[in-house]
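Heads up, one of the protein chains got dropped from this complex, but the rest are sitting where they should.
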Amino acid sequence: MTVVLEVRDLQKSFGAVVAAKDINVTVQEHEIIGIIGANGAGKTTFVNMVTGYLKPTSGQIEFAGRNIRGLPPRDITCLGISRSFQVPQVFASESVFDNLLMAYAVADQTGLGLLSPLHDDARAVRVDSHLRRYQIAEYRDATASTLPQGTRKLLDIAMASVRKPTILMLDEPTSGISVEEKFDLMDIIMEALRQDQTTVLFIEHDMEIVERYVSRVLAFYQGEIICDAPTAEALVDPGVREFVIGEEYHRTRTNNGAGADAKS
Amino acid sequence: MRYVDKTVVGLSIAFLVLFCADFFMAEWVRFIGLQSLARGAVALGLLVLWRTGLVSFGHALYFGFGAYAAAMLTLLDYHDAFLLVFAGTLAAGILAFLLGFLLRRYRAIFFALLNMAFSMILYGVIVKTEELGSTDGFSVLAPTFLGYAPKGEAVQTTLFIFTLVFTYIITVGVHLYMKTTLGGMSMAVRENEIRLEYLGYSAEKVIHVKYVFSGLVAGFGGAIMALAIGQVDPDSMANWTVSGEFVFITILSGIGNVGATYIGALVFELIRTYAFEFAPQVWQFILGGSLLAIIMFLPDGIWSLVSRLRRPEKVKSP
Amino acid sequence: MKNVNMPGKATLVAAGLAAAVGLTASVAVAAETVVMAVPNFLTGAGAPAFGVPARNGAEVIIEAINKGSLPAPYDKSGKGLAGRQIEALYYDESGGGTKQVAEFRNKVQKQGVDLFVGFISSGTCAAITPVAEELKMLTIFPICGTPRIFEEINKTPKYVFRTMGHATADGVAEARYVMANMPDVKGYTGINQNYAWGQDSWRDFDLAMKQLMPDVPASDKAQWPKIFSGQYGTEISALMLSKEPLVHSSLWGGDLEAFIFQGSARGLFRKKKLLFSVADTSVYRLGKKAPAGAILGARGPYGIFAANVDTPLNNWFRKVYSDRYSTPPVGGSYQAAQGVLAAKHAYDKAAAANGGKFPSTDQVIAALEGSTFQGIAAKVHMNRSNGHQAATKHMIGVLEWDKEAGEPIMTKVTEFGPDCVMPPPGVNGTEWLKGGMKGAKC
Partner (left out) sequence: MQELIVILVDGLVFSSYLFMVAVGLTVIFGVMKILNVTHGSFYAFGAYMSATLIGIYYETDLPEFGGFVAIFLAAIIIGVVFGIVLERGLLRFLYHRDEHIIVLATFAMFLVLEDVLLMIWGTDPYFAYQPMALLESVDIAEMTFATYNLTLIALAVVVGLGLWLGLTQTKWGKLLLAVIFDREISQAMGINVTVVFLVTFVIGAIMGALGGAYIAPTISVSPGIGVEVIVLAFAVVVIGGMGSIPGAMIGALLVGISRAAAVHKFPEVELFVIYAIMAAVLALRPEGLFAPAQARKI
């Protein structure tokens, strides 16, 4: 097993507010990691820092042995860390097909290659197979803004995975999804990613999802990681039970949908 | 491509029609046509920016810069149209490239206004330069074309062909460019920069490219205008109201098709000419009124008329 | 962006063309009239000061010509231009040189204009000159000031005439007046709008002063307010702090009036001697508020300077104009009227030479070149630039308020002959100034 991501003493503060402190994480290849914690615990801040959306106040982020701290998102993406978003980031007024076509084109081309046609048949074929892999082929020609929440989430993740990234970070893939659909959704995602042996870190509130898909858990509380352990251990950890699962578990059961909508 | 590109065909036919028309057109019609081509070229640049989600209220900066660059060469006794227009275009392009590093950081109204600020600085510089005739500007002698020095009406006739050829090349070029990955990124920037960044490309780079292009064509339009009018002056080439006219034409034309910008420019010229002829006291009233009417009743510009002709369902708005 | 089908595009392009080409049909030249285009500022800041007075001045003369009711010396020459009625097209000069060139072409090629009498701004004239020559269109500039028209833009004009002295004459006349009336002035500064006319006016006055009064220093802090800015508080402070007692200004129209209101409220005109080169445009309007004691010019023997010229033509013009527009004619009115009279004079003279038949444009041009004709209040000598540039006498005086008459009047007026203020034929104005105004006959 080789280390792909190593985060050391990561700090982030907005003025007086400390959003993250003493974050130390080591991620092995092909791991599936769940990130849990109450709202504002620092989960998204962590993802944002690793993917370059936020610049850490201090600390190290090493990816494949290279320090990527402070690089802009596009460079980190090119290096092999992609992400999806709690609020799906898609080209809203374009068709699902065109969304992915653009994703592939950007992934394929650099330099003068950018001046080759956006639409070519080979690429179209790959787009369509990608659509099938994420089981959204039926929406191929629908405008992104009209998609149901679940499908839009899938499209968002599909676009993120186009580059076959080494690491894929998913920010609450199931938020805003009704309890019934959650597992189908996660099955699709995980199956698709397994084919590329992608290392996955995803933020999740629903402990059942965590139990089912994740081998290891990072539990955040007030900007710190209070527990980093295999799932089984983590879920019985007193700290986690007190600060994370307690109300969280309850919350996801009852009003996950509403709660997430307010957030998105 | 599997199919023949209808827009290219359309542009080519329009090109041929106008090319032949040049020989029987009434002089004033040709003159209006010439101006429409020049202004249309500028609007084409704005169209590319618009598809990227940006509007500039200051492209008179590049229009005027191109015009003055070309005109100043004539003061140094260079008169070849190819040289002058090339110089004007290039000069504006370089300026756009430099300012682009700052401007690509802005969006929306801020982008629009920062452009205006720079255009007004150029305006001030020209007004302050008595050597260049300040607000009077100075006149530009009739150009030669690779040694051929036409006289009288032939000047306009030749210049029209000259302009027509280049605008045709530029327009087809833009149309094809729009179909490339880089061209397509206009959509990506307009729709969602964050996603584009996380797909691995810089939105600012995309904007910078488009911006330089818009500067180049604006400079081209300016240089052509300088030769067509035989005069450059800041008020009709670098003032903010001129930038307003370009946006006017862009909106008039709509985002639908690259060829539309020239039709938009023509319509603009005709409205202004007739308002001026029939209502000298209230031509601004008519100009403004027709612009309002377009905004209210033809939100996608006159091109949407064409689109409606062929398919009843409304075209997608930008 | 969708591919759009050909027919749609073709029809549209064709329609555009057809529309345009079709309009060529509208070129209608009525056989028995002379179509005279009369462009002046009808909108914008130029309108009240120059444009509208000029338009009105031209209108009064044109209608009298058509009626044949002009007094002497034009009373015997019958109705119209060489017997043909004038069909006048008044239109707006606003919008900058480019737009005016376009409009000029339209008027010529689309509306079949026979001659132009108009254009106020030097910028427009500079832009129009080459086109007028290219289109072989008789064009009379009654007003615009820049010497560059015949000194740089076209040294050998055929179709373009200017029927009043150019800006150089103003600067020279002003400087000569200062030399004669303020021999021991300690220095001079200026406030001129930051655009071509303002810059030229200051340069010419400055050059003339340096020749005539070499040891009188010019300020290095002459003021350059943005044109149409309307706010002069800071400039006025600066002027009041400056040590130079004389202030040269070519402000006109709204800017001038604003400057006068703001200046008199602060006693500027008690503290400094002002020299206004075109203030006549506002004196009647300002009435009592006009700064008495200021030195005034009107770019020649026009407006208020012609108030007491007792000739039938002038008395008639002042009366008709005042009755009709309820204000006395100002410089622009006189200058525009003079331009129309030039056409009248040229057409009639050419017709006479042509055995009474209506003359060709070339014959009209031949008749006007180098000729001398009677303006409203002064003789006009077309004896510069191959007979295309006029020279007239010039007048400078001091503005006072006449209590009895209840109107502004000119006092201490000095007249300068044409050859005293205008460079001799074939001499570039600026070089003439720099060279010490050789050959000036005063």
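Worth pointing out:
A, B and C label the chains in the order they appear, each numbered from 1.
Definition applied: a contact is a pair of C-beta atoms (placed from the backbone, for glycine too) under 8 Å apart; a residue touches a chain by one contact, two chains touch by 3 or more.
If you're wondering where the values come from, they're calculated on a predicted model, not measured in any experiment.
Contact with the omitted chain, checked across C:L212, C:A238 or C:A307, is made by C:A238. Between the chain not shown and the residues C:N66, C:N194 or C:T430, the one that touches is C:N194. Here the missing chain is touched by one residue of B:A67, B:L132, B:L227 or B:I251, and it is B:I251. In the complete complex, the residue from C:E87, C:E257 or C:D280 that touches the missing chain is C:E257. In the full complex, subunit B contacts the hidden chain through residues 55, 57, 102, 105-110, 112-114, 116-118, 120-121, 124-125, 127-128, 194, 240-241, 244, 247-248, 251, 281-285, 287-289, 291-292, 295-296, 299, 318. For subunit C, the residues touching the chain absent from view are 42-45, 47-48, 51-52, 194, 221-226, 228-231, 233-235, 237-238, 240-241, 253-258, 261-262, 265-267, 285-286, 289.
As a working rule, only the chains that are shown with their structure count from here on.
Here B is the chain whose Cα centre lies closest to the centre of all protein Cα atoms. Here the spacing of subunit B and subunit C, counted between their Cα centres, is 35 Å. Inter-chain spacing, taken between the CA centroids of subunit A and subunit C, is 75 Å. Distance from the subunit A centre to the subunit B centre is 44 Å, each centre being the mean of its Cα atoms. Subunit A contributes residues 51, 72-74, 77-78, 82-83, 85, 89-94, 98, 102-103, 105-109, 113-119, 159-160, 162-163 to its touches with subunit B in the complex. Across the complex, subunit B meets subunit A through its residues 1, 177, 179-185, 187-188, 191-192, 194-202, 316.
Remark: subunit B residues 5-7, 9-11, 13-14, 17-18, 21, 25-29, 31-33, 35, 51, 127-128, 130, 133-139, 141-142, 152, 155, 178, 225, 229-231, 233, 235-237, 239, 255-257, 259, 263, 266-267, 269-270, 272-273, 276-277, 280-281, 283-284, 303, 305-307, 309-310, 315 touch subunit C in the complex.
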